[in-house]
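All protein chains but one are shown in place.
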């Protein structure tokens, strides 16, 4: 897993991307851990359906997976505001406005989903 | 996959479960297909994070996965109301009230998640 | 307020409506109390905006009002399942299926809003 992370980072740097532009690399391992846990929850749901488990128990597990996805999104969004958006705002100009607009639209999608 | 479905159904019948009690078996394949697609979305999210894709694109994918989980839950819930809850209501008595209460609590968890 | 409630109930009975068809009259006062509190929250929001209160405090109040609306909806929905839907299911036939379908669509709107 670490090897992959290093490789990817190498590719990133080669492509000239800076982490100021992305910002979530510091918490990358935490993000991946959360997502693997969510994948496990979704696989658990498949097992529950296959084994005809009780509908309400399936729905409880869906609520847990949905909350976990939201928690991941909120953590991602906080980093995005603290890094990408803050970076653009420091630079100023139309790019700053565009980043704020873009973040607001992403928040709207999260609130509505 | 089909084999598993048949085996499970066999086990179900052997155990004396009736589908009136569960209700979602008729749409089992559809449910499993949805869940496998959601699993694919969550694995896609892991790939996106590993490859440092842009935060906003990750968040858009999270919204899609969340909506897909909700659609699965709503489909599950509709079947539960049409089968398990309706069955209990036809029987009447305290079990009917308990089923309605239980379904309402599951709906509350979905609305709040 | 009480006078109005009595009058309306009179009109209802005159029109031959049964509460089995509606179901929420037993909790009518509770519902109206909740809604008046929500109206108060929304008026409070207007005051906050008029007085230029801090955005985050306004947003906190919006979250409270949204949660209160959801709680009202969930209480309404539980009664609807316990009375209108259960009543239709007891009668059976296509009306029962239609009621379950209709309730599921209302739940979907709540989950998505």
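The letters A, B and C name the chains in turn, as written, and every chain counts its residues from 1.
In this section, a contact is a pair of C-beta atoms (placed from the backbone, for glycine too) under 8 Å apart; a residue touches a chain by one contact, two chains touch by 3 or more.
Source: prediction; values computed, not measured.
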item	value
Contact footprint on chain C, counting only the chain that is left out	4-5, 8-9, 12, 17, 22-25, 28, 31-32, 35-36, 38-39, 42-43, 45-46, 49-52, 54-56, 58-60, 62-63, 65-67, 69-70, 72-73, 76-77, 79-80, 84, 102-103, 106, 109-110, 113
Contacts of chain A with the absent chain, listed as residue ranges	70, 73-74, 77-78, 81-82, 85-86, 89-90, 92, 96-97, 100-101, 103-104, 107-108, 110-112
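Keep in mind that, in the parts below, only the chains that are shown with their structure count from here on.
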item	value
Intercentroid distance (Cα basis), chain C paired with chain A, Å	35
Chain C residues counted as touching two or more neighbouring chains	112
